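Missing here is one protein chain; the remaining ones are kept as they sit in the complex.
Then we have chain A:
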Amino acid sequence: MMQANTSPELSAKGSNAAAIVSVQGVSMVFPNGTVALKDANLEIAQGEFISLIGPSGCGKTTLLRLLADLIQPSSGTIRIGGKSPEEARKARAYGYVFQAPTLMEWRNVLSNVMLPLEVMNFPVQERRARAERMLALVGLEKFARHYPWQLSGGMQQRVSIARALAFDPQLLFMDEPFGALDEITRENLNLELLRLWRETGKTIIFVTHSIPEAVFLSTRIVVMTPRPGKIETVIPVDLPQPRTFETRETTRFFELATAVREALRKGHGYEVTE
């Protein structure tokens, strides 16, 4: 489960046969003429934790939505596990965690986690067992009968992660999932997410605009810059696993954070808020 995580040397453009996600020459131009993404190239191996970082308008969310087949590229090729994004979506290859928890307010926590299983016609007796297992994984088994409004923002987002993992997809796409949370909650959830990643062996693609978050979580950081949105560089993160609270205080952590910050600055001179 761990060996795939130790391949940060994997180059951005290297043609890796084992790549689970392959992005080649992808551009996205919106109907109003905005170039959201220009000539993006990226290979992601099984089991990696990839962060997409950059300021607003750099195309990081666009890239994630392209991978998820929520929008279609103007040009270029995307392969997810050898399939087109549409085929991958229909094969339920990925779970998607949105910026907001998007829980159904009329369903309790357990029933929210069972939603994808209902839609995907899992056997009735299996739904509950899986949902309960996922809630235990995110440490919310005691809150199964609560309604979403009774949970804090951080707990709601954990439910939404449990929901994304319920049908056991290979990939987890996360679009600034902790962006609306306070710093303390966010650091706790970062640690918990790393534990989830180790335990499940999923490949995670994580959009963020926080440099410390990206450095702490990732095996590689994809630095993106705006106008037009493009991939500036890819920075491998060689911090040892498993990472702990102390990881944030090491010299290497600061060096990597500085490298990301400089890459962001090089792109267009826009400051990134942390």
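Going forward, contacts are C-beta pairs under 8 Å (C-beta built on N, C-alpha and C of every residue); 3 or more make two chains touch, one makes a residue touch a chain; residues count from 1.
Everything below uses one rule, namely that contacts and distances are computed from a predicted model.
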item: Chain left out of the displayed complex - its UniProt protein name, from "Putative N-methylproline demethylase", "Carbon-monoxide dehydrogenase medium subunit", "Riboflavin transport system permease protein RibX" or "DNA ligase (ATP)"; value: "Riboflavin transport system permease protein RibX"
item: Options A:Pro73, A:Gly154, A:Pro212 or A:Pro226, residue touching the unrepresented chain; value: A:Gly154
item: Touching residue (missing chain; options A:Gln24, A:Asn41 or A:Thr185); value: A:Thr185
item: Hidden partner interface residues of chain A, rising order; value: 68, 70, 89-90, 92, 94-96, 98-100, 102, 104-108, 115-116, 118-120, 139-140, 143, 147, 149-155, 184-185, 188-189, 192
